[in-house]
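Of the protein chains in this complex, one is absent; all others appear in place.
All chains are identified by letter, namely A, B and C, in their written order; residue positions are counted from 1 within each chain.
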Amino acid sequence: MSHERVPVAVLGGSGYTAVELLKILLRHPGVRIAAVTSRQAEHVADLHPSLFGRLDLRCEPFDADALKAKGVQVAFGCLPHGTSMESIPPLLARGIKVIDLSADYRLKDPAVYQQWYKEPHHDAANLAHAVYGLPELYGDRIPGATLVANPGCYPQTAILGLAPLVAHRLVELTGIIVDSKSGVSGGGRTPKLSFHFPECNENFAAYAVGTHRHTPEIEQVLTDVAGERVEVVFTPHLVPMDRGIFSTMYATPTRAVTDAELLELYRDYYRGQPFVRVRTTVPATKDCAFTNYLDVCAKVVRGGKVVVLAAEDNLVRGASGVAVQNFNRLFGYDETTGLL
Amino acid sequence: MSHERVPVAVLGGSGYTAVELLKILLRHPGVRIAAVTSRQAEHVADLHPSLFGRLDLRCEPFDADALKAKGVQVAFGCLPHGTSMESIPPLLARGIKVIDLSADYRLKDPAVYQQWYKEPHHDAANLAHAVYGLPELYGDRIPGATLVANPGCYPQTAILGLAPLVAHRLVELTGIIVDSKSGVSGGGRTPKLSFHFPECNENFAAYAVGTHRHTPEIEQVLTDVAGERVEVVFTPHLVPMDRGIFSTMYATPTRAVTDAELLELYRDYYRGQPFVRVRTTVPATKDCAFTNYLDVCAKVVRGGKVVVLAAEDNLVRGASGVAVQNFNRLFGYDETTGLL
Amino acid sequence: MSHERVPVAVLGGSGYTAVELLKILLRHPGVRIAAVTSRQAEHVADLHPSLFGRLDLRCEPFDADALKAKGVQVAFGCLPHGTSMESIPPLLARGIKVIDLSADYRLKDPAVYQQWYKEPHHDAANLAHAVYGLPELYGDRIPGATLVANPGCYPQTAILGLAPLVAHRLVELTGIIVDSKSGVSGGGRTPKLSFHFPECNENFAAYAVGTHRHTPEIEQVLTDVAGERVEVVFTPHLVPMDRGIFSTMYATPTRAVTDAELLELYRDYYRGQPFVRVRTTVPATKDCAFTNYLDVCAKVVRGGKVVVLAAEDNLVRGASGVAVQNFNRLFGYDETTGLL
Partner (left out) sequence: MSHERVPVAVLGGSGYTAVELLKILLRHPGVRIAAVTSRQAEHVADLHPSLFGRLDLRCEPFDADALKAKGVQVAFGCLPHGTSMESIPPLLARGIKVIDLSADYRLKDPAVYQQWYKEPHHDAANLAHAVYGLPELYGDRIPGATLVANPGCYPQTAILGLAPLVAHRLVELTGIIVDSKSGVSGGGRTPKLSFHFPECNENFAAYAVGTHRHTPEIEQVLTDVAGERVEVVFTPHLVPMDRGIFSTMYATPTRAVTDAELLELYRDYYRGQPFVRVRTTVPATKDCAFTNYLDVCAKVVRGGKVVVLAAEDNLVRGASGVAVQNFNRLFGYDETTGLL
């Protein structure tokens, strides 16, 4: 490969998406990890003992000028929402591209952001030109982007699971049920009672019933795909496992369909997409674990409902893997580089 | 308590419902465990090392005469479906009452049994008078019964979760979604690849999509409650944990309702029922673990759908605990004896 | 039973030993839970949703006079070490007996306490008359006690596992290895990174190598049993499960022994003890889960070493169950009341 390695920075290096991203980037032949920002430890191996001996890099405070001086061409934002939109503008102003893994640039309408995140959006200017980084749907827009809003973990399963159906208006666009289940790493690395091992181990429960912030992201994108308002009922649940999201979706077809028709529809829709696997059997999160694959299967059941099942690794496909997939499109690498 | 202890037998002592039942019975002041049948080991402590020092009893082969000779008044059937309906008739013929934990006497129509279990029903005579042992709905019929069909684990969450809504025709009776998640003990104790630790640990998936045998049981009982045909889409999933079932149900209200109305409706419906806990917050399987409680919460969400959340311990409430609850009603004990 | 129910208080109701204790006490026919102290919530069901509908009691701040006014006869201390020795003196002064589950009154020598806990002991007066509440070794002293120091979770497996050997001087008294493994609930309920689900799930590691505070407790009691200085190397490990401690112990026999001899020795030593199960096969934590049993098995292996294997439930046998066993001895109940 004749590319020189692209110097990249990871902002907010202490969490699970950051360490997952660093591990992928270490394997990527077109990347050089130039900087990791964090105030929580001196060395990346102090943040993440698994990186001991693999990445000998000191953490540094966030400083846009320092990153520019190091020649950083793209920064991966692993900061919490709210903080993200404070840090990103100075980077963009200095010509550093950003792939933001937070939620700050996903919702196109600042009013919707404020409604769900309970704070005003502070960077409407950059929000206006941010590209929603779901490569299977918006892959053509990524190469020219300067700011990529990396998609949410739950939304990817819902959007890619339902897109073929709503694109063809094969199902009613309201009242779609998205019943999702996630491993605990999706909740982040900050210790909280609800993620304390003896609380969530051997336990299963729903949370944020009817109020989860990924709802508007799912609806925004599916509405865009359908060209008409899509409404979902989204219920997330916590599964006692590290990683993986499984979404079970229920939709009412507008005409009678068969399993064979659905299979053909999905295969057509995702033809040529290296990371969507259309399956004829029920997916499972473990089949996708530690990979960038999103597995999907659609079936017709008793009463005529269509059930769509989608599975992914929430840290790879749901966050850091798709971020690298976006990086590859942004910098002209083959979409799968570093991800197989 | 002036009762003498009732001599009971447990048929098919090797599985998880049997050991759970034995532990409950050991604490029950009105019971004497007179016999455990199994061909898989000599002593109950060989079947279940946790019973070492707690229950000094040799296993015996199934023999209706021998059980009668021991004075057994009631047998708990922990046999697989199919086998159950072979063993139960000779017991009933000898005047031994039966609480059957298998599926053999749950479906009132032998044709429906044959359709879902792929074999004919062999004991239509006893099926005709079997009482479906869900105490909250059919508690009055149990005292006079000779054969109690103990309800299924998944169905209890669906039935008790939805009964108040369908009884009041507050929701449309078809197209109800029952998305259920179960711990692995629900799959029984026979080793299989799908329950092999490294296969199901750190994994989440649906199974038997649209085809699970608990579907007709749910529909039969809810249809009885509603007085009109109820149809559900039922999707079970496997959770990497030992025990617990969580069902998330979605129904379309026939008129606008509020959370407060739903709360009142459920509280009224289950008033006086010691084992149904109507909650105002989201239930969790761990809150019910190792108890006979079934926790339920109903909410209205965006778009007006009603979401019902129900949780239970699949081995206690879902099988052996409710069997003892049925025993208590059958033999005149307080319903909660041995279960608190 | 002609006893009136003894009014008891639970001090520090928010943690895992407290909720475990409350569940045992709810089943105990000789107890009335008169008070639970905690500043963390208004109602015990807010602290522990599993108690919803089972214990309708408001939490109250700790106030020795208020507890006395309520007629509390015994308080179970579930407070952290350090806090415990502040709260207990005023109770004892008012004639309320205390069973303290913290470490504050276990080490007889205040200097040893200070060495391991890095703070001076503040209540040497009561320490002097505290009885170490390990019923199998010191059961006779408990009935007359006013302050019972409930034993530590790890130490019980080590002490009861090794006592028969050191009592008979069958092994060398120094260089004994105690390699212990514990479920995560042993670390308490306060959220910390090391107990955050995605950190400790799918992980196994040692901690506090050579420095764990249970070391002097193990040595103090075994030294007392042997009548001569016993020294152990104690290494605890964290197991990704909720509950259970398994200790593997290695000792060098002073003369050749056989498995049969060891079995006889252990059976003799624990004859009549209802909660120690001498096993001929390898114990497992799950066999003891949710019970007050401590299972033990001793074997001779290649090279002549004696290996002792001991298992218990760290929350029941290791804390709240043995506390109730002590309560039973203190108030004249059968030792097993509420614990079978």
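We take it that a residue touches a chain if its C-beta (ideal position, glycine included) is under 8 Å from a C-beta of that chain, and two chains touch if they have at least 3 such contacts.
The shown structure was predicted, so the numbers you read here are calculated from the model rather than taken from an experiment.
Q: Among the chains present in the display, which ones are touched by the chain that isn't there?
A: A, B, C
Q: Using the touch definition from the top, which of A:Tyr113, A:Tyr293 or A:Tyr333 touches the missing chain?
A: That would be A:Tyr293, which touches the missing chain.
Q: Could you tell which one of C:Val19, C:Ala149 or C:Val239 touches the chain left off the display?
A: Spelled out, the listed residue whose C-beta touches the missing chain is C:Val239.
Q: Out of B:Val8, B:Cys59, B:Ile88 or B:Cys200, which is the one that touches the chain we can't see?
A: Of the candidates B:Val8, B:Cys59, B:Ile88 or B:Cys200, B:Cys200 is in touch with the missing chain.
Q: Of the residues B:Pro135, B:Gly175 or B:Pro240, which one touches the chain left out of the display?
A: B:Pro240
Q: By the contact criterion defined above, which parts of subunit B meet the unshown chain? Give residue numbers in ascending order.
A: Listed in rising order, the touching residues are 16, 183-185, 189, 191-193, 195-202, 240-243.
Q: Counting contacts across the full complex, list the positions on subunit A that touch the omitted chain.
A: Its contact residues with the unshown chain are 26-27, 49-50, 52-54, 202, 277, 279, 281, 284, 286-291, 293, 295, 340.
Q: At which residues does subunit C meet the chain that is not included here?
A: Subunit C touches the chain not shown through residues 174-175, 177, 179, 181, 183, 199, 201-207, 209-210, 215, 231, 233, 235, 237, 239-244, 246, 248, 250, 252, 282-286, 289, 299-303, 305, 307, 309, 311.
Heads up, the rule we're going with is that only the chains that are shown with their structure count from here on.
Q: Can you name the chain that lies farthest from subunit A, using the mean of each chain's Cα atoms as its centre?
A: Looking at centroid distances, C is the chain farthest away.
Q: For which chain is the distance between its Cα centroid and the global protein Cα centroid smallest?
A: B
Q: Between subunit B and subunit A, is it the same set of residue numbers doing the touching on each side, over half shared, or a different set?
A: Result for this pair: same.
Q: Averaging only over C-alpha atoms, locate the centres of subunit B and subunit C and give their separation in whole Å.
A: Measuring from centre to centre gives 36 Å for this pair.
Q: Measure off the straight-line distance from the CA centroid of subunit A to the CA centroid of subunit B, and report it in whole Å.
A: 40
Q: Which subunit A residues touch at least two other chains?
A: Residues 183, 199, 201-202, 240-243 of subunit A touch two or more partner chains.
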